[in-house]
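Right, one structure below, let's go through it.
Left out: one protein chain. Kept in place: all the others.
Labels run A, B and C following the written order; every chain starts at residue 1.
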Amino acid sequence: MPTQVIVVNGGSSSGKSGIVRCLQAVLPEPWLAAAVDALVDALPAAMRTSDGGIEFAADGAVHVGAEFRRLEAAWMAGVAAMARAGARVVVDDVFLSGSASQERWRTALDGLDVLWVGVRCDGAVAEGRGIARGDRPRGMAAAQAESVHEGVTYDVEVDTTHTESLGCARAIAARVT
Amino acid sequence: MPTQVIVVNGGSSSGKSGIVRCLQAVLPEPWLAAAVDALVDALPAAMRTSDGGIEFAADGAVHVGAEFRRLEAAWMAGVAAMARAGARVVVDDVFLSGSASQERWRTALDGLDVLWVGVRCDGAVAEGRGIARGDRPRGMAAAQAESVHEGVTYDVEVDTTHTESLGCARAIAARVT
Amino acid sequence: MPTQVIVVNGGSSSGKSGIVRCLQAVLPEPWLAAAVDALVDALPAAMRTSDGGIEFAADGAVHVGAEFRRLEAAWMAGVAAMARAGARVVVDDVFLSGSASQERWRTALDGLDVLWVGVRCDGAVAEGRGIARGDRPRGMAAAQAESVHEGVTYDVEVDTTHTESLGCARAIAARVT
Partner (left out) sequence: MPTQVIVVNGGSSSGKSGIVRCLQAVLPEPWLAAAVDALVDALPAAMRTSDGGIEFAADGAVHVGAEFRRLEAAWMAGVAAMARAGARVVVDDVFLSGSASQERWRTALDGLDVLWVGVRCDGAVAEGRGIARGDRPRGMAAAQAESVHEGVTYDVEVDTTHTESLGCARAIAARVT
């Protein structure tokens, strides 16, 4: 069965979004990107700073509330429906809850052919890349570098510490059927 | 039955996105925004300049290909699934095909309680606002001002020519059940 | 003597930037934009959240420190030099100190032919436009609507409450020599 969904998981500044854009460039068929960052942008502004929504603390921690989880679950159902309707979708997410995050996606994507991709990056390197981007709280990349992978299983893992986005994308694309 | 989806249709620079953000601010429950602009951003870069994708011509015309239509249909199915999963969704779209665009949404949103909203704006005024934004091709706002409403039926219509986004949002919110 | 610098002053969400882009579109000669927002973007990230730099408080207040003032003075000298070197420059600023801000510009632009422009907007309307933009702290537009004009004298004043950016720009352009 051809791959219907690629789920890319990695910490802040690990290089996920660049890999997703390269995947869209190298894969022969068009793939839609579905990024958790776009979900956050789609929330009411008030939810980006509130208890029930999602908060980005000054120390790089991310706090997620019940209302965010509820909308996130609906978003996952929406992504699954896009794939069932025939769009190939590449998801760009940060598994803040590690294996529990993967379980939520597994439930939502039930019956679909999914390629699970882990994007690793040395914490200090990712932290430096966050400084180079200039718009990320200090500490976020380092805090997420290991934790987002805890208990998660992958079909393919790439490491951007020493490999370019395009090279990582090609390694992933080779596993897309 | 409570409103599950608000579909906001209007031409370029008519003020849809500002109304959507105001709606998210004034409605008591959280609403997710689903904008066709975000769909375009989610496409492979190559599809934003190709025959099969979506092209923004220098004269303000927008050309849409078969592959874009296919992915757009999947996106509509995804938006419907988000609403069925319990998220309230406010759609921000430009009905390039007028009543045929509405028909596509009607099919996708079958069984959901939808509020149809038309955002009108005098073509010359919208064109001037496009100049003030600075990133829109000349002619796009004027070209779309009337055509996107052809044959479309609404539950509520607002006109941003003389009414602020927040006032329009309040008029729409009064119709949300 | 032909106008060399246009200084546009107004509160947050009063519509300055849109007027500047329209001015660039309607004036027959090319004008460079010099916006205080671009100065803030040019600062080290750490200065956008620190005592000595510039802080945007959650209540919409803006706090400016000594180091920001020092770099702002250098920026004003740079803008003046661009104009003396033959570029027409349109400045987009928020006179947080009212007449004292104007005095700083007057000193920097000494000897140049300057057109002083005030952009007014009803506080409640500007606040609503801030909500429509979605990325401004609540209260900022209302707080600045009157205060930025205190003690400031203008060659021309426009009011965006009921006039479009393009119309305001045309009224200003008529005063450019």
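Heads up, the rule we're going with is that contacts are C-beta pairs under 8 Å (C-beta built on N, C-alpha and C of every residue); 3 or more make two chains touch, one makes a residue touch a chain.
Given the structure is predicted, the values throughout are model-derived calculations rather than measurements.
Asker: In the whole complex, not just what's shown, which of C:80, C:94 or C:168 touches the removed chain?
Answerer: Among C:80, C:94 or C:168, only C:80 touches the chain that is not shown.
Asker: With respect to the chain omitted from the figure, which of A:19, A:71, A:87 or A:158 is a touching residue?
Answerer: Per the contact definition at the top, the residue touching the missing chain is A:19.
Asker: List the residues of chain C that touch the chain left out of this view.
Answerer: 21, 24-25, 30-35, 38-39, 41-47, 53, 67, 70-71, 73-75, 77-87
Asker: Provide the residue numbers of chain A that touch the chain removed from this figure.
Answerer: 15, 17-19, 21-22, 25, 125, 128-129, 131-134, 164-167
The criterion applied here is as follows: only the chains that are shown with their structure count from here on.
Asker: Report, in degrees rounded to the nearest 5, the angle of the rotation taking chain A onto chain B when the C-alpha atoms are fitted.
Answerer: 180
Asker: Just to be sure I understand: the centre of a chain is the mean of its C-alpha atoms, right? Then which chain's centre is nearest the mean of all of them?
Answerer: Going by the distance between chain centres and the overall C-alpha centre, it is B.
Asker: With touch defined as above, tell me whether chain B and chain C contact each other through largely the same residue numbers, more than half shared, or through different ones.
Answerer: Same, since over half the interface numbering is common to both chains.
Asker: Busiest chain-chain interface by contact pairs, anyone?
Answerer: By contact count, the leading interface is A-B.
Asker: Using each chain's Cα centroid, which is most distant from the centroid of chain C?
Answerer: Result for max centroid distance from chain C is chain A.
Asker: Where the centres are mean C-alpha positions, what is the separation of chain A from chain C, in Å?
Answerer: 39
Asker: List, in ascending order, every residue of chain A touching at least 2 other chains.
Answerer: Each of 45 in chain A touches at least two other chains.
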